[in-house]
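The structure appears right after this line, and notes come after that.
A single protein chain has been omitted; all remaining protein chains appear in their positions.
Moving on, here comes subunit A:
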Amino acid sequence: MPRITVTVDGVKYEEDVEPRLLLVHLLRERLGRTGTPVGCDTSNCGACTIMLDGKSAKSCSVLAVQADGCDILTIEGLSEGGRMHPMQRAFHEEHALQCGYCTPGMVMAAIDLLREDPDPSEETIRHGLEGNLCRCTGYCNIVRAVRRGAQEMGQAVNTP
């Protein structure tokens, strides 16, 4: 069984994994990161989105062995000192969720989107989140939350 090393939310793990083990199952079942849900099983819905070496990826479509040596950030690694990440706060304040199933993936995809464009337009947000499905909200509040999160993250950068 291959042995892999991964860093998840800042913690280093060494794990023996069956080659067919999917990254999302490693995260949830072995490392207890159940904040990352399994959604559609076919890489459509984006609920399982995480950051793999700083870029968004759908963890249901990556083998754990493929992540060997990689740095992984999940929704559970976003908060600092018990304080939510500005994007999480913006989702909360703009009521950008109803059932909440898509939210971890939405938040990760939103943060990924801001790497490229720290002040995205509504259109950029809608395109940037095209790989993340929400069946409750109709997306309006999600787009609003990403705008707000972007503004707050920008301010956080500008005023340390």
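Please note the rule applied: contacts are C-beta pairs under 8 Å (C-beta built on N, C-alpha and C of every residue); 3 or more make two chains touch, one makes a residue touch a chain; residues count from 1.
Convention: contacts and distances are computed from a predicted model.
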| item | value |
| --- | --- |
| Name under which UniProt lists the unshown chain, selected from "Carbon-monoxide dehydrogenase medium subunit", "Isoquinoline 1-oxidoreductase subunit beta", "Sugar ABC transporter permease" or "Anti-sigma regulatory factor" | "Carbon-monoxide dehydrogenase medium subunit" |
| Given A:Leu27, A:Met87 or A:Leu113, the one touching the chain that is not displayed | A:Leu113 |
| Candidate in contact with the missing chain, chosen from A:Val6, A:Leu31, A:Val65 or A:Ala90 | A:Val65 |
| Positions on subunit A where the hidden chain makes contact | 2, 18-20, 22, 25, 41-44, 46, 49, 52, 55-58, 60-63, 65-66, 68, 109, 112-113, 127-128, 130-132 |
